[in-house]
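As you look at this complex, bear in mind that one protein chain is not there, while each of the others sits in place.
In order of appearance the chains are A and B, and numbering begins at 1 in each one.
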Amino acid sequence: MKLTLKIWRQENASAKGAMQTYPIDGVEGDMSFLEMLDVLNEQLINKGDDPVVFDHDCREGICGSCSLQINGEPHGPDRLVTTCQLHMRMFNDGDTIVIEPFRAKAFPVIKDLMVDRSAFDRIQHAGGYISVNTSGNTIDANAIPVNKEDADDAFAAATCIGCGACVAACKNASAMLFTSAKVSQYALLPQGRVEATTRVLNMVEQMDKEGFGNCTNTGACEVECPKGISLENIARLNREYLSASIKG
Amino acid sequence: MGMISSSIARKVAMALSGLFLVFFLGQHFTINLTSVVAPDTFNSWSHFMGTNGLVQGVLQPILIFGVVFHFVMGFILEIKNRNARAVKYASYKGGANASWASRNMIISGLVILAFLGLHFYDFWIPEMIHKYVESHPEDPTRYYAETVHKFESPVRVGLYVISFVLLAIHLWHGFASSFQSVGFNNKYSTALTKFAKVYAIAIPLGFIFIAVYLHLNQIPH
Partner (left out) sequence: MSILDSKIPSGPLADKWTKHKNSIDLVNPANKRNIDVIVVGTGLAGGSAAATLAELGYNVKTFCYQDSPRRAHSIAAQGGINAAKNYQGDGDSNYRLFYDTVKGGDYRSREANVYRLAEVSSNIIDQCVAQGVPFAREYGGLLDNRSFGGVLVSRTFYAKGQTGQQLLLGAYSAMNRQINRGKIKAFNRHEMLDVVKIDGKARGIIARDLVTGEIERHSAHAVVLATGGYGNVFFLSTNAMGSNVTAAWKAHRRGAFFANPCYTQIHPTCIPVSGDHQSKLTLMSESLRNDGRIWVPRKKEDAEAIRAGKLKPTQLSEEDRDYYLERRYPAFGNLVPRDVASRAAKERCDEGFGVNKTGEAVYLDFAAAITRYGKEEALIHGMKNPSDAEIYNLGAKVIENKYGNLFQMYEKIVDENPYKTPMMIYPAVHYTMGGLWVDYNLQTTVEGLYAAGEANFSDHGANRLGASALMQGLADGYFVLPYTIGDYLSHDIRTGEIPTNTPEFDEAEKNVKDTIEKLMSGSGTHSVDYYHKILGKIMWNKCGMSRNAKDLSEAIEEISELRKDFWKNVRVPGKADGLNQELEKAGRVADFLELGELFAKDALDRNESCGGHFREESVEQSGEQQGEALRDDENFKYVSAWEYKGEPKDAQLHKEELVFENIELKTRSYK
């Protein structure tokens, strides 16, 4: 199929960017979206132009590197997939596709479609861990039974890949779904309860410092999340934060 | 404002003030409804509300504070949220993943604010002047007639109807979402959300009904 791509090009963080139009031909339905961009880049390189820069790595939907706002939606029109797993059969011959970086003040553009998501890392540095020593002997794994339902919920929260689609989708560029997933994983496990109070206070404080917007419960994050992280986590985060604030 | 500097605290404050206003709406609606079914009751309840010291001296200021707080905080959050995305998308498909109501609380909110202005102009300010400036002798039966006469103009009734539609939209998202904000999410959530959605439609619809009913059932001046 033949497509028209409108892509955000920006030389570096301080440069002013603009949308540019690229026609592309010979796109097949079996290609992933990133493979389609590979084809474009190969053409650009052969013409002596700079290829389009975008983050990507595992290309199997788990590392969370790939991003892209495609036709107004993070990871494009398909549901429960990352951009690397989005296939071109979702589009039709003659379509125009608008490709932009994830936009948020907390995710500054590095170049073209690549953004700096280290704000997510800093939120996790602030408390995304359980303070146990990593070497030597700890208690036997089965010494702490965990209710299966809690374990499953903790796992579901822990499957967040930190791609930033929640922030990109949210009209407020809020990072609540991400932060809530990280807080929830530990809040649901007995091992994580010990530090639950300081963890949630510190992580939320860091989240606010990074300049993300506020959650207004639009639910866009949950819809666009490639891993289907549930809004229940945000409710849990609110609850955890409230009780932690009261406890001090 | 320093006390509520964190994003979650603000969100909870919005939810709680919103819930308070939702509760007030229900109370307001109940009294208004009597204007349709029992004008005498309407008069006596209105008289009570208008003259009771506790209501006027304590509840009324709390209500005004609640309204002002909800608006001011709403504006602050809106500005902060807009700033959180400095460069806008060229293409943003908000409708693909969230309802119009949830994305445009500021619009429905502003319409409601404008309506409040009209409503104050219509009722509250005359009421204050009547009671505290001009110091008329108290007449416990004046309320019904005054109210009915306010709905004489079709333009005003039209403005009221539009405002209540926007109020319904505002509540459609706001009421149910306030439970999420305060962290209430358990096996009762589904039922509670359903209740909130019904409430969001029924109460404004009721207000519309009253306005239209009074418009159609005018009494002589």
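FYI, a residue touches a chain if its C-beta (ideal position, glycine included) is under 8 Å from a C-beta of that chain, and two chains touch if they have at least 3 such contacts.
It should be emphasised that the depicted structure is a prediction, and the values quoted were computed from it without experimental measurement.
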Displayed partners of the chain not shown (whole complex): A
Hidden partner interface residues of chain A, rising order: 12, 28-32, 34-36, 38-39, 42, 44-46, 48-51, 53, 55-65, 78, 81, 85, 87, 89, 110-111, 114, 116-118, 120-121, 124-135, 137-142, 144-148, 151-152, 154-155, 158-159, 161-162, 185-186, 189, 191-192
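Assume only the chains that are shown with their structure count from here on.
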Approximate Å spacing (C-alpha centroids) for the pair chain A, chain B: 37
Partner chain A, residues of chain B touching it in the complex: 5-12, 77, 80-81, 83-94, 96-99, 102-103, 105, 173, 177, 180-185
Touching residues (chain side chain A, partner chain B) in the complex: 6, 8, 19, 69, 71-73, 77, 98, 100, 103-106, 109, 169, 171-174, 176, 204-205, 207-208, 211-220, 223-224, 231-232, 234-242, 245
